[in-house]
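Before I ask anything, here is the structure I am working with.
What you see is the complex with one protein chain gone and the rest in place.
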Amino acid sequence: MLRRIGIDDVMELYKDVPRKIVLEKPPGIGFGRQLSEWELRRIVDSMLRKNKVYTDPPPFLGGGVCFHTIPAVVDAIVSRNEFYTAYTPYQPEINQGLLQAFFEYQSLMADLLEMDVANVSMYDWSTAAAEAILAAMRVTKRRKVVVAGNIHPERMEVIKTWLLGKDVNIQLVGFDRETGRVDLEQLENIVDNNTAAVYVEVPNFFGVIEDGVDAIAEVAHKRKALFIVGVDPLSLGIVRPPGSYGADIVVGDAQPLGLGLNYGGPYLGIFATRWDRKLVRQMPGRLIGLTKTIDGKEYGFTMILQTREQHIRREKATSNITSNEALMAVAAAAYMVLLGGSGLRELARSIWLRSHYAAKRLAEFEGVESPLFGGEFFKEFVVKFPKPYHTVHRMLLEKGILGGLPLADKPPLMDDCSALFCVTEAHSMKDIDRLVEAIGEAL
Amino acid sequence: MLRRIGIDDVMELYKDVPRKIVLEKPPGIGFGRQLSEWELRRIVDSMLRKNKVYTDPPPFLGGGVCFHTIPAVVDAIVSRNEFYTAYTPYQPEINQGLLQAFFEYQSLMADLLEMDVANVSMYDWSTAAAEAILAAMRVTKRRKVVVAGNIHPERMEVIKTWLLGKDVNIQLVGFDRETGRVDLEQLENIVDNNTAAVYVEVPNFFGVIEDGVDAIAEVAHKRKALFIVGVDPLSLGIVRPPGSYGADIVVGDAQPLGLGLNYGGPYLGIFATRWDRKLVRQMPGRLIGLTKTIDGKEYGFTMILQTREQHIRREKATSNITSNEALMAVAAAAYMVLLGGSGLRELARSIWLRSHYAAKRLAEFEGVESPLFGGEFFKEFVVKFPKPYHTVHRMLLEKGILGGLPLADKPPLMDDCSALFCVTEAHSMKDIDRLVEAIGEAL
Amino acid sequence: WSEPLVYELGSPDNSGFIRPYSDEDAELERVLGATPEEKLGRMLRDRVPEIPGLSEIEVVRHFTRLSQMSYGVDVGPVPLGSCTMKYNPKISEDIARDPRIRYLHPYQDPDTVQGLLEMLYLLERWLAELTGMDRCSLQTPAGAAGELAGALMIRKYFMDRGEDRDEMLIPDSAHGTNPASAAMAGFKVVRIPTSENGTVDMEALDAALSERTAGIMLTNPNTLGIFEDQILEIADKLHSIGALLYYDGANLNGIMGIVRPGDMGFDIIHLNLHKTFGAPHGGGGPGAGVVCARGELVDYLPRPLIAKKGDRYYWDYECEKCIGRIRMFYGNIAPLVKAFIYIAMLGGEGLREAAIQSVINTNYFIALMGGVDGYELPYDPERPRKHELVLSAKPLKQETGVTAEDIAKALLDRGLHAPTIYFPLIVDEALMIEFTESEPRRQIEEYAVALQEIAREARRNPSALKQLPKNTSIGRLDNVYANHPRSVTPTFRVLRRRLQGEQLSL
Partner (left out) sequence: WSEPLVYELGSPDNSGFIRPYSDEDAELERVLGATPEEKLGRMLRDRVPEIPGLSEIEVVRHFTRLSQMSYGVDVGPVPLGSCTMKYNPKISEDIARDPRIRYLHPYQDPDTVQGLLEMLYLLERWLAELTGMDRCSLQTPAGAAGELAGALMIRKYFMDRGEDRDEMLIPDSAHGTNPASAAMAGFKVVRIPTSENGTVDMEALDAALSERTAGIMLTNPNTLGIFEDQILEIADKLHSIGALLYYDGANLNGIMGIVRPGDMGFDIIHLNLHKTFGAPHGGGGPGAGVVCARGELVDYLPRPLIAKKGDRYYWDYECEKCIGRIRMFYGNIAPLVKAFIYIAMLGGEGLREAAIQSVINTNYFIALMGGVDGYELPYDPERPRKHELVLSAKPLKQETGVTAEDIAKALLDRGLHAPTIYFPLIVDEALMIEFTESEPRRQIEEYAVALQEIAREARRNPSALKQLPKNTSIGRLDNVYANHPRSVTPTFRVLRRRLQGEQLSL
């Protein structure tokens, strides 16, 4: 090949690189030489053996991400190499399958949320929330944002980071210490005619389901602010979908829909809007749509509304996002159709029953407040112990149980006696009883 | 659907089953009810935790099956569901891919063996050997079979079982206690004009490479008996292929070609012959061939010479085999082309070097005969210890090392101080040194 | 669609493989003071094998493309009668690939594989219970191997008793493996005809029975999908003359959990775990053929058997009367594990439901085909079929000249897999169809519509049908060329030799 190129030495191909910065030898990284797969496997295995996996019982650790079961068929589908080794389907004719899968994800997610338009993913819930706020600012041309004080603290951090470059006023709304819900009165006072958006999570960080959503929508819409709602999509098997109570933009994470924990990622940021010209045109991220062939004979799928995107609009784009979590959207689509509407409902019911059972059992111990907040909850709930939780947590770990998330250093609670527990379909009654028993011994 | 069938009760579909044998309730098997995947995973996990896997170091256990590395790409290929959920490709036009893969396996295996025709699998080496002997009996119309006494004892058992229904005289040939090789003189005396076949393994049970193969071929062919050779295909990277020394039928197991241990199966029985009308027509099992479309425009692949098979010939078939190990043939084909001829040679060299290193290091201990036999060996070798091996074996197990195969109860040796070790590409020098050190402590 | 042969893609000098610890080879040569080239002498291979080597990406692309030109139940219905092409749960594939199964050496000490042995033990118990047998051997790697084992057991049983029985009765509707297996075990095959109601002709059976009769090999339901309703009488007849009954388990799917071969009077059976119990077929294998026996026949089962003493699982090698080994080691572990998972997930009730659904699917399809011109249901159409049915396309052939094979090719052209054709031999222009419980109703209906449309097309343009398939990756193939002595080409090596000028004829 070198002869055909017309050179003798490959380094001639680098002759335009300033001599003094060309490395004299390859960097000393990796393990000193090319490894065979077998050598690699042994090295990796020696590392992974140091990780501790909790499956018996599954983790009771909450914090916005919980242990859910993953149907084997979902893994099998995302292991199809035509999917996972594909690039963004810029050429639709050769990637109809991928595009149809994305369109189906968008459609299924829209139906789950009862919203009209969903994109084919943001990075995660937190960046979706940040982008929703940015979109709301563009739509409303306003610079004040009202955020519920009981949202996930890491999402709060992310929102602040993403707004760092913008001239924006972020105001928090407190929550009711009894119910864990947004303080509606305070909200009403804060939202004004400069407010671009009100952002609320359902369920919130404490697992509590805001039941004042209609009132919040009214407050926001009265001031022509947008109502942005963050959701756990699995909760929507039984909980009212945000489309039914006036949400303008919905964000969330589809991690519970068959994606697994993966130590924090990849997950799947949800972004959906009502059917509204401005909202859709200000939407970040990729959208797939139905179309026809140029001869009009067949239906097909292609990327649409690309003029919003960075590769065309550059600095005027709605967002800089290009790579996203598309493969995870295929997984979530497969998960949703495997369950179907009825399966999603049954699963959400089962999670409700199990988490309430755990909360009730823990309440049997004297001095334990379980759940700490009175608001109806889904999947996660805060438990307050009569002593610092970290000692309880450590004793649970010693018994092979991964307990709740310590809230000592977590805003908005910052309480060293409290922890956020999560109970899902993966937990049998026996698992829960084991937790309860172990906690009993630790108290 | 019942309405359309015209019944009210599904049991009407079973009205022709004698009442008294219809079960009153479903059998009490499984775990008492339908399980979810998650419940199943936890049950299975609780069982598999009781298995002990040896990877650090890999097993030194021989006995016809050794620990080899499996390239990840081989697994990825046989995980393609179009392959693994297919049936035998009776309809070639819809299964060209599978048929081409099978044809490629046949071709690659034929080239590795330097034989002309290979089928797309027998169950394993042992049944391939039995079927080869049966084929030889049909071809020669003779009823005496000469088998080398140093073949794998389980293969000997299988051959005997398969010949149970036949009127056949099986004669064993002894081996040289010094070299481990077939006793050529004895062989010459046993083979006569009634002999259908001479069956020899290269390498034999002791890992020793018969170097008298040309002489054996001559003895067999002089009496118009067929020369059947059993091989480890991986050895053929450096060892002479049976096609080069007059083998009429070659059998073996392609387990080393990327299939893994799987506690004994599935493996991949090799069956190949010279280009000879009778041999090919008497071949058991499935053959794929190249053909053309009826319009003559394109090449394609289809099952050929099916008139040998049971579904057409019934009791006159060459064999009753129908299900075989076809998917494993795809794996072996992928493995062979990933390595290529040069890669196979390098790999075989590496195994030779490592096994000889281990044998040499073990010979350093006083009283240890390593290798016990003087014949040149590949991969496996017998080591004789100055004390009963089972105590050594147990001490190795305690150190997490899976040592050689005890030969106390294994014909043809039956020696409680000896063991059959196997060293492959998976063993680093450090692994071997660990074995040697541990044995040193056990002596 | 076409993909080059690997020989066109790579050369033996290439390799996509990095061998482990390749940096040590030079050191090893130094320490050993020798190379294999020196030591192997006349047994050294004189040149690198003619195996083309490809880079990893080329290997992946080649086989990915080949897979896309292949068709399994994960692509669409494969209603091959008697093949029971049901869905293969993905979780089974996951678990069977667990290193705690894959990395186990067959000669590991039983104490280090207790988990796997427990699985195999439970599987054996479940299969015995489900079939009404006493013990099973998991060793047989396929149904035919199970049949061979069974036939050899019968042979050895009578040898041990000093009885010279050399005839095996086999219905004319039986799978081809039955006579082939019987012949391999040294039996003469006596063919029993099928009566006009589709079951064993009892008069012919009576006439065939003699002191030379070793036994009968039956599948029930038979290959017409019809339950042998006189099975208890048949069993009595055989047993009363001291002969044995062998059950071919290929057709168990429609009756599992409802009636047991043991209760029907069978002495030995085999089961196809890759048909009835959810393990995939793999394009031809691996399968798992489990053979089970009752009473004194248990002693004849291939060894070793999985066993338990106290809490410990082990292999029982005791073999006073047994026929020995059918293959090395213990069986095809991966499909055995998949069958364990299948039964574990469904339980007895789930298996029964699966059987019932498969029979509903069969009879629903029969109902859909009722009145479709061109096809008929031979042998008592009123009688419900079980796991499968056999249509005859004889009327269509008589009317239009379009054969069962043409119909099969027309189905392929529509992206549907054809049924088993020309089997059983007792049905002209047979289309043998088995949907199993997995097939959704929509697919069954689609299949019926396809057959109906093909019949219509056959009347309109029979010669066009003879040219199908066209929508497949390749057109209809030439079987004469494929099998002709001067063109038959089973390997690239043969092609290469022909290209080099050799006249190779078979």
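Going in written order, the chains are labelled A, B and C, and every chain counts its residues from 1.
The working rule: a residue touches a chain if its C-beta (ideal position, glycine included) is under 8 Å from a C-beta of that chain, and two chains touch if they have at least 3 such contacts.
Not measured: the values here are computed from a predicted model.
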Considering all chains of the complex, which shown ones does the missing chain contact? A, B, C
Touch with the missing chain holds, among A:Thr140, A:Asn324, A:Ser370 or A:Ser418, for A:Asn324
Pick from A:Glu346, A:Glu369 or A:Asp416: which residue touches the chain that isn't shown? A:Glu346
Subunit B positions in touch with the non-displayed chain are 33-39, 71-73, 75-76, 81-82
Mind listing the subunit C residues that contact the chain we can't see here? 9, 55-58, 60-61, 64-65, 68, 73-76, 87, 89-90, 438-440, 442
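The definition used in the following text is that only the chains that are shown with their structure count from here on.
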Taking the mean of the CA coordinates per chain, how far is subunit B from subunit C in Å? 20
How many angstrom lie between the CA centroids of subunit A and subunit C, rounded to a whole number? 46
Where subunit B touches two or more other chains at once, the residues are 37, 55, 69, 71, 76, 79, 81, 425-426
Interface hub residues of subunit C, defined as touching at least two other chains: 19-22, 60, 64, 91, 93
